[in-house]
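Sharing a structure, written as structure tokens. Questions coming.
Just one protein chain is left out here, and the rest sit where they should.
By written order: A, B and C. Residues from 1 in each chain.
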């Protein structure tokens, strides 16, 4: 395989993401930004008309537009020019059956988070992934931000000393009022059968994943107070979670979808014996770092204080802001590298990070623990 | 009493606040800014030499420089030109005996927070205050900020709708490492006998007081995880506290003195059914307000969106920043108004707010509840 | 032409942008993000080896990799599947000859700014464009930012009243010290023959273009003080420019490449009789708007205060930051729309904005006026 081959886009299929969907379009742009994937097939909807319309609008050949994901898995696996990987961008409860179909057909899977709607199906999927020998990539996209890579590197390098406190939060306001009936996003995301959980699943898992990624710590116990403030909402829309990390660090996650004035307020702060870092997703190019006893420093993506590790996943010079789609694109680009490495029996290149089934299971155990704790008067539970 | 009399400075004494103290100097400036008090007497130290040196440096007459606060209470009460009020700026464990001496001598008391070092002595002090018929003012200075007054007013006016979530935090970093032996501040503030508590007492009570002040809510239950991260420190230096408010709102307080990069990071966010507000003490002139579904607004002290209530406690036009000392001065100025009103049998003027023994007791019950909860695996306790 | 056809990517060629180039890669990502162009041909370098290596790395067919742009123009024009448009990403002095070759071959041109290195060649190119009947799109990418679209719309709607003051600045620091010999970017950008001008051409034209775009005003006269602070640098690296707009507004542009601490600090402020707006490129999702006498408002991309016009060029919900590449992508996407409209004899769809030869000529006249003024003691000159 030559370096030119390396750059040849991989063939991508997609399940979900038809008309009216949000995250499907994000995945498609992310897959395209670094030119590492080409979308060639899709079961964009289980409704045949909608699937066709959506597929044609995306320029797919009619013979690779499906409405049945199982048929798609079988047929694509059989084609000589079949897809290398599939992106799963359905509501949560469909992640497991779709992933199973493609993994068992021998096709790598890139799957939106959280892993599944229920822990039980996640446990089953875990086995399927392990048995398949195929790659499973969970799109915890915020780990794709260069400054989060550098933050983790700084923690691992000991720049902050032993970590003591981890403060994560993810605040939104879009569910402050009951959702309109025609809001497809709100409809499934607040349906316990389809989503499995509310704020803790949709955004809490991101905060949890990022907190663990950057702090390089594991949570031992948590205590979660889940609330549902809006009308007859059946899932949580606000969560206060306290964390006990292995090794003694303490922390908290606040996840809310009913906090007016917050759009997509994912924030992370990590404090250690020697220093602290602060970061906010809404301006992801900035990482604040304070070595204790010195002036606070602003490390900017691709700027003077940025590390090689961070620069590897940047595309533009400092001051030319990269955003959500670029961070997401890094997830796809590293998935492409991982697929190529896997096909060649090689190790993942240095500096890459894949959120895989392990991170997916960690997220499901987090959700499960939050729900168990909340039902038991927010007492401490082990993960 | 004429309006000119109203403006005549009241005569103030001070206990504590001699050489090397921090908060005493703050109280003196605060008392002076609006020209409502004139410092004329003091027991600035229990060491006679130090008391004398400190008193002379402040321009006190030698006959009104004391080293024994009881003597001061007695003698000042006996003087025709005796002090109208005393400021107590000692370490916490001395608040109660000093306050008792002056109240029983018939002198109004302005006291630093928290109320006392131990709940038991607070309960006793509460009785002394009630029996004395004198004013007791606790300097929860952050309620003096104009934007906090306006925030409370907005909540009371219903601009935010029913409150759902209250997020308060108070992060510092000065105790990240063990304090030097010669740091008087650190010495008593980390001594359980003198301080009674660590972060929860020194800064947590401020966050708690402010959260209740602005949200106009009472806390029903809390769960507190107190930690002590530094060496052999005997008091908490980090606290994660979840709150259940009466009426159903939820919230949290994070108080930390070991978070590098935080100087005096008191922040408050309040979210309701109709809107949200955000505020940070380090730039206290700004209040962010988002009516749900509209663009976020920046309300500035004395600026276009500021209310009459807030403007009443401002001194300068918008853009001419007021800070910590001005907020503290408002506490003193309203104490002066309260003293004059009290002496005249009048009601406190509209728009004034005094943190009194009730707020002091609330703070002590907060500390006590945090300690009880923490000892019981951070389970929920009632206040 | 059906809606599916509309979505079929146009065939794009590129001149310049081979190994080591900066802006070529930006153009390629921008062209790709919305899937409206597919890169199929290129003369990425005039060095044949380098052109081949670069072309293969980008996945081009070997028969569509050229080292001679004239040959490329001729051959692509002759192919049935020839390119629909060419992107010119060479140093400035090559813009005119390359554009001429493709326009005369009947191929639409997308060209980086400034238009040319010298005014004279710009005047000639202007004629070529007009005679060609082909589209010419100049990539003043900052007009692609949604918040800049909304700012212009607000001005046009009269939200700010008659405009009085326009403050633009564009500060960088990368030329603070003499560039290393191996910095290709610095080499040509500070070579008067290749660049034509320094800071005023490279970044000043962006600030000028954006100031006029948003304020909807034309400049009548300017006075420019150009400086060159670094060693033997032959072009300006700092410029202070005062502006007199037609109709009486006043303004200034500060452009600098030697201001340490500035990465890509393009900022715009526009003030009128009724309100003001403020915007900074480094956080482009935020637009600050103050109706005089009211609180300042934060309008966010795709947020509650964003307009339909702005939302049309957004891809993600509020709080999911878009950046430099997305703004640039909008330029490409609207170029694709313009090409399709042109091919179909249709008008450009509502809400689109193309920087064309007119804006290119305006930029060249700006550069020329700055240089004339500066040579004459920074006196006022007409444009």
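Simple rule for what comes next: a residue touches a chain if its C-beta (ideal position, glycine included) is under 8 Å from a C-beta of that chain, and two chains touch if they have at least 3 such contacts.
What you are looking at is a predicted structure, and each value in this text was computed from that prediction instead of being measured.
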Among C:176, C:280 or C:356, single out the residue that touches the unshown chain.
-> C:176
Which residue, C:227, C:283, C:311 or C:356, contacts the hidden chain when the whole complex is considered?
-> C:227
Identified contact with the non-displayed chain, of A:300, A:314, A:330 or A:355 = A:300
Across the whole complex, the chain not displayed is touched by subunit C residues 160, 164-165, 167, 173, 176-177, 223, 225, 227, 229, 238, 240, 242, 244, 250-252, 254, 256, 258-262, 269, 271-278, 288-292, 296, 377-380
Determine and list the subunit B residues touching the chain excluded from the picture.
-> 3-4, 7-9, 22, 25-26, 28-29, 32-35, 56-59, 172, 174, 262-265, 281-285, 300, 303, 315-326
Positions on subunit A contacted by the hidden chain, ascending | 289, 293-300, 303-305
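The working rule: only the chains that are shown with their structure count from here on.
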Farthest from subunit A in C-alpha centre terms, which chain would that be?
-> B
Distance-to-centre winner among chains (Cα means, whole assembly as reference) | A
CA centre of subunit A versus CA centre of subunit C: separation in Å?
-> 34
Residue numbers of subunit C (touch at least two other chains) | 300, 303
